[in-house]
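First the structure, in the form of structure tokens, and then the observations on it.
The complex appears here without one of its protein chains, the remainder shown in place.
In order of appearance the chains are A and B, and numbering begins at 1 in each one.
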Amino acid sequence: MMETFFLYAAIALSLIMVLSLYRAVFGPTVLDRMVGVNAIGSKTTVLLLLIGIIYQRVEMFVDISLAYACLNFIAVLAASRYFQKRKGLYDEGH
Amino acid sequence: MNVENISPEHIPPVRRVRTSTLSARTRKGISFIIAFCICLATWIVLSGRFDALHLTLGVLASGVVALGAGTILISWRGLGRLPRQWLGFIGYIPWLLYQIFLANLHVLYLAFHPRMIELISPEIIHFKSRLKRPMSLFIFANSITLTPGTITVFVSITGEFAVHAIDEPSAASLPGKMEEKVARLMGE
Partner (left out) sequence: MISFLAAVLIVLGLFFFAGGSVGILRFPDFYSRLHPAGKLDTMGLLLSLTGIALYVVQDLTLSAILTALKIMLIVVFVFITSPTATHAILDAGVRAGLSPWTAPGKRGRT
């Protein structure tokens, strides 16, 4: 019963991630893409734990999840430090 | 020592008198012990095993970290205020969570509103905070960012804030009550 619930919760979370993916793919500026990627990363943290519960190995997946949260933070910091020196990332789509 | 009655300009001499009563070695030792305990607690929570091998490895690793970075992690200057700050923090966090929850509902309402574009009016507002210490500025800036409707754009060390607010009610709520809370928490 609860396993089915967690399965559907994980599927719903994946669908929500697809919504954010639109911003990451079509965002008008590089920074919009980064916002989308960051949002996907924070949802992945939860998704990993849900997968862990479905496979009944939470104590293993919780470490992966913690590492993923850490990695997401560092990636966002590094990418924003890299792009802040760039002029002209305004409206790259036009 | 009562911190409340002393204005910020008077604090440095008091600190110097207090720290000179202990030798540098003792200070280093106390920093080392506190950092070691924090590291070991983190290790035990993260590893979750209590056999001899893992505990020995944990003691070794925390020892190396505390030896190298003890004086950086636990700075002696703020040590006297630390217990009081932590107690204040425990009172501050539930209030912050409640504020975050209230304001999150507001942004959620905006995000799902069909005519959202007419409701929002983003603007960048500037104000000067009366907080002085870097740590309290840091806590205040992070609290502003966590309460939805407002994001800190820029903070200077002298306390000038630039905040991006999503609509007028969020902009009007600054600096307001949160600044008072942070000031009381940090004993300013």
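Following the convention adopted for this analysis, contacts are C-beta pairs under 8 Å (C-beta built on N, C-alpha and C of every residue); 3 or more make two chains touch, one makes a residue touch a chain.
Predicted, not measured: the structure shown is a model, and the values here were computed from it.
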item: Chains in view touching the one left out; value: A, B
item: Options B:Leu53, B:Ile117 or B:Ile157, residue touching the unrepresented chain; value: B:Ile117
item: On chain B, residues whose C-beta touches the chain left out of the figure; value: 45-46, 48, 100-101, 104, 107-108, 110-112, 116-118, 120-124, 141-142, 145-149, 151-154, 164, 166
item: Residue ranges of chain A at the interface with the undisplayed chain; value: 2, 5, 9, 12-13, 16-17, 19-20, 22-23, 29, 31-32, 34-36, 38-39, 42-43, 45-46, 49-50, 53, 58-59, 62-63, 65-66, 69-70, 72-73, 76-77, 80-81, 83-90
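What we mean here is this: only the chains that are shown with their structure count from here on.
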item: Separation of chain A from chain B, taking each centre as the mean of its C-alpha atoms, in whole Å; value: 26
